[in-house]
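The structure follows.
What follows is chain A.
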Amino acid sequence: MNKLHFKVGLFAAASLLLAAIFIVYLLHARGFFEKTFHLQLAAASADGVAPGVPVVFSGIEIGRVTTLGLNENGGIIIHTEFLGRNAKWLKENSTFTLDKPIVGGAKIRVDSPDLGAPALPHNATMLLLTSDISKEIPALVERVKAILANVEYLTRKDGDINVTLANVKTVTGRMTGEYGILEGVLGSPEKARALTDSLDKTRALITKLDGLAAKADQWLFAEKGVAAQTRESLAQIRLMLNDAQSSLKKADALMTNAVEISANVKDGTQDLAQLRTEIDDAVRKANDLINEINKKWPFAREPEVKLP
Partner candidate 1 sequence: MSAVAELPDDVARVSLDLPLRANLSALDNIALIPLYQRHYGAADSARLAHAMLEQLGHAAIALLRDSDMTPAQRFIAKLARALILKRPRLVIDRPGAMLYDVPYPAFIRQLAAQAEMTGSWEIFDFRWNQALYQE
Partner candidate 2 sequence: MNFLAASIESLGAKVVGWFTVGYGMFAFLAQAGLLLLEPATWNRATFDVVVKQIYFTAVQILHVFLGYALVISWLFITIILSTARDFGLTEFASEMTIRVLVLELLPFLTALFVALRSGSAINTEVALMRVNNELDALAHCKVPPMQFEFLPRLIGGVVSVVTLAGLAGLLALLMGYLAIYGMNLAGFEAYTRTIAKIFDFRIMAGLIAKCALFGLAVTVIPVTAGLETPKKLFMVPVSVLRGMMRVFFAIVAIEVVSLALKYI
């Protein structure tokens, strides 16, 4: 017997055995022998989400984001993958929240309040909320209220707009030029454009609010779309959005009137300029708010509404 060959053989056999054991162990650890469980998450923005972002349950990683994609409606669909053994933590009433801590990478947190609930089926689609939205809703509501008050103030019976418009009515004279009568009212094409700009902005905002309200509706009536408490807050915002919208429409109508009124130029100019800045301010704030709401809540779309 060749001693050298025997030793090398022993070494090779032991190494191969260890390597094989390690590979089988690794494959087991990575879930090669298990079915993988797939889940789609619908989100409004993919900010901070990338393939490899972990999905954690009670602080333990149970899955990962595999790919990001857009659906036909332009919404973000995040595909996640779980090991079969971890799928038991995903229930129908689980919520998925995107956590972006100040230190460390983003992660998707799963909360399953009732582990007795029925399990999520394979390939289900769930909504992805941005971190701690339930805490932010009251603040949002406050801001909506403030803007609403602002708009209300502008459009109240004896409010600025009405007073201003009353002044405007006294302005006389027929004007020519690109901006028609307004040019006369404001004294220069630039100023006239500024007012029509405000008008345009207000109208754009109204359209946006419309869209948002529709979305909120879809959300509210989607089964299990959001938690009950969130739903209440949403309903509140929905109402306020309607209010804001009608107020803005009123302002819009008044301003449209103003364009049609022929009146004395000089008296009205000062008031109109002030009114414009106020409206602009209100519109800007409302716009910011809407953008923020849009960012935080995913679009509700048909496929997501049909949750099991």
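If you want to know what made the cut, all candidates are chains of the complex that A comes from, given by their letters.
Here is the rule we go by: a residue touches a chain if its C-beta (ideal position, glycine included) is under 8 Å from a C-beta of that chain, and two chains touch if they have at least 3 such contacts; residues count from 1.
Predicted model, so just to flag it, every value in this text is computed and none were measured.
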{"item": "Identity of the candidate that touches chain A (this complex; choices 1 or 2)", "value": "2"}
{"item": "Parts of chain A lying in touch with candidate 2, wherever the complex brings them together", "value": "4-5, 7-8, 11-12, 15, 18-19, 22, 25-26, 28-31, 60-61"}
